[in-house]
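This is the structure I want to talk about, given as C-alpha cells.
For this depiction, one protein chain was excluded, whereas all remaining protein chains were kept in their positions.
== chain A ==
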Amino acid sequence: MKTVIIKYNAGNVQSVMYALDRLGVNYLYTDEEEEIRSADRVIFPGVGEASTAMAYLRSKKLDKLIPSLTQPVLGTCIGMQLMCRYSEENSTDCLGIFDVDVKRFPKTPGVKVPHMGWNSIYDYQSTLLTGLEEKAYVYFVHSYAPPVCDYTIATCNYIHPFSAMLHRDNFYAAQFHCEISGDVGEKILSNFLKGE
C-alpha cells in the first residue's frame, strides 16, 4: 500500500504526517506526477487561502493531475474546498471535482466566523464513517463551506447545515481536520487508508 500526501503551498501539513505516523502508515510527501499516480491512496491536505493555493496548483500542473486520479483521494479543509467548482474566497475557480460552490458563512449577529472548534457531524452516508457514533465530534476551523448537496456524506450545522464531507466516485473530502480530531478523526483516516 502506497500513500502519498500531495505537496503544495498548503500551510502546515506536519500534523497530517504525524497522524499517519500514529496509524503506522508510511507515506510519501511529494508533488511529482509519477509518484502521485502510482499511489494507492492520495491525501490532499491544506490550510490556507483558496486563490493562492489554486495558483500554486496550476503552476505545478496539479490542477490537471488531481481531477484525473483514479485511486481513492481524500481532501481535507482547504483541500476539500479546492475540489469544489468555485469558492467565494477571493472569487476562485477551483478543480470542479464536486459540482458545488463554496460559500462564506453569512454575517449573523452573535455568531462568530470562523467556525472554530468541535462540532458534531450527522447523516452519515459512507463507509468512511463506519464505526463512528452518530453525532461524532470533529475539529473545524473555516469561514467558507460547501452547502449540503448530492455529494454530501456527512452534514454539520453552524449558522446553517453545510457539507462536512463529500464523496463522488473515488474522491472523498472532509471540511474538518481529521488529523487533529481525536479518535474520531483517526478512525476516518484509518477507514480511508485501510478500507477496500
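To be clear about the criterion, contacts are C-beta pairs under 8 Å (C-beta built on N, C-alpha and C of every residue); 3 or more make two chains touch, one makes a residue touch a chain; residues count from 1.
By definition in this document, contacts and distances are computed from a predicted model.
J.: Between "Transport permease protein", "Biotin carboxyl carrier protein of acetyl-CoA carboxylase", "Amino acid/amide ABC transporter membrane protein 1, HAAT family" or "Imidazole glycerol phosphate synthase subunit HisF", which matches the UniProt record of the unshown chain?
T.: Its UniProt record gives the name "Imidazole glycerol phosphate synthase subunit HisF".
J.: Which of A:A19, A:L65 or A:L193 sits in contact with the chain that's absent?
T.: A:A19
J.: Which residue, A:T3, A:T30, A:Q71 or A:N119, contacts the hidden chain when the whole complex is considered?
T.: Touches the omitted chain: A:N119.
J.: Contact with the hidden chain only, please: which chain A residues?
T.: Looking at chain A, the ones touching the missing chain are residues 11-12, 14-15, 18-19, 21-22, 47-49, 112-120, 137, 139, 141-142, 157-158, 177, 179-183, 185-186.
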